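Only one protein chain is missing from this complex, and each of the others stays in its spot.
For subunit A:
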Amino acid sequence: MEPVLQVDSLSKRFGSIVALERVSFALEAGTILGLIGPNGSGKTTLLNTLNGLYRPDSGEIRYLGRPTRNLRPHQLALLGISRTFQNARVFHTLTVSQNMLVPLVHARVHGAEAQERARQLLTFVGLERYQALPASELSGGQQKLLEFARALMTEPRLVLMDEPFGGVHPEIKALLLERIREAQQERQVSFIIVSHEIPDLLSLARTIICMSYGRIIARGSPQEVSEHPDVIAAYLGHAGGQAQTSPSSSVSSSSYFEQAGGHPS
């Protein structure tokens, strides 16, 4: 079967910074790929390149067998690539349900049908009670849920999620994990999920890729990646799969990465 996404030797520089260096991977339909790596390792840049916001310096991306080089972000969205952001980017003065309708602005979907789809997806993520509220009044975690529901409005084939669990309460995190799995299994949606914490991805991702300084330094099952010596080195020996189960090491590694300061996405 043809992969949803085929990435070949993708490179992207910002001045002297190499954000992506010959990144290659493939994503099978209906599977979840986990993407980890320290701050500034190029995870967000990879997502931005995949949905057409950045143009790669070299390399090729094929989505459903088709090169995406000349496609704009909105065209890729139309073809079925959707997205959430590292810091939730909801439209603050729009209500929750208006946020949901934005992706359908050009769709030939009747108004009532679009609203019904929005309502169903909001119920799916447990936000149906907040429909009429301005999105600014949602909590940070709820905004992440809204982003996820909004990303599903166009019935995408591939959803790129940048740190969906960052700063999210365990309860909402559990809901999000469950809904991602449901979307994958029942709607055959493929995902690329960026996360700092390998444990979050254990139950979801079949394959994990670890990036460092723009390069893929390890790939494989969650178990393989978390035990990979380069990965452990990249995470300063703190964030290996086993090590992270101890609370103290998990705190120290994440606080290090907070200070290390990537770029504000």
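What we mean here is this: a contact is a pair of C-beta atoms (placed from the backbone, for glycine too) under 8 Å apart; a residue touches a chain by one contact, two chains touch by 3 or more; residues count from 1.
Note that in this section contacts and distances are computed from a predicted model.
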item: Chain excluded from display, named as in UniProt, from "Branched-chain amino acid ABC transporter permease", "Fumarate reductase iron-sulfur subunit", "Acetyl-coenzyme A carboxylase carboxyl transferase subunit beta" or "Chemotaxis protein CheX"; value: "Branched-chain amino acid ABC transporter permease"
item: Touch with the omitted chain, as defined above, among A:Tyr63, A:Phe85, A:Tyr130 or A:Phe165; value: A:Phe85
item: Touching the absent chain when the full complex is considered, from A:Arg72, A:His169, A:Arg187 or A:Arg206; value: A:Arg72
item: Full-complex contact with the absent chain, from A:Ser11, A:Asn39 or A:Gln98; value: A:Gln98
item: Interface with the undisplayed chain - residues on subunit A; value: 51-53, 72-74, 77-78, 82-83, 85, 89, 91-94, 98-99, 101-106, 111, 114, 134, 136-137, 150-151, 154
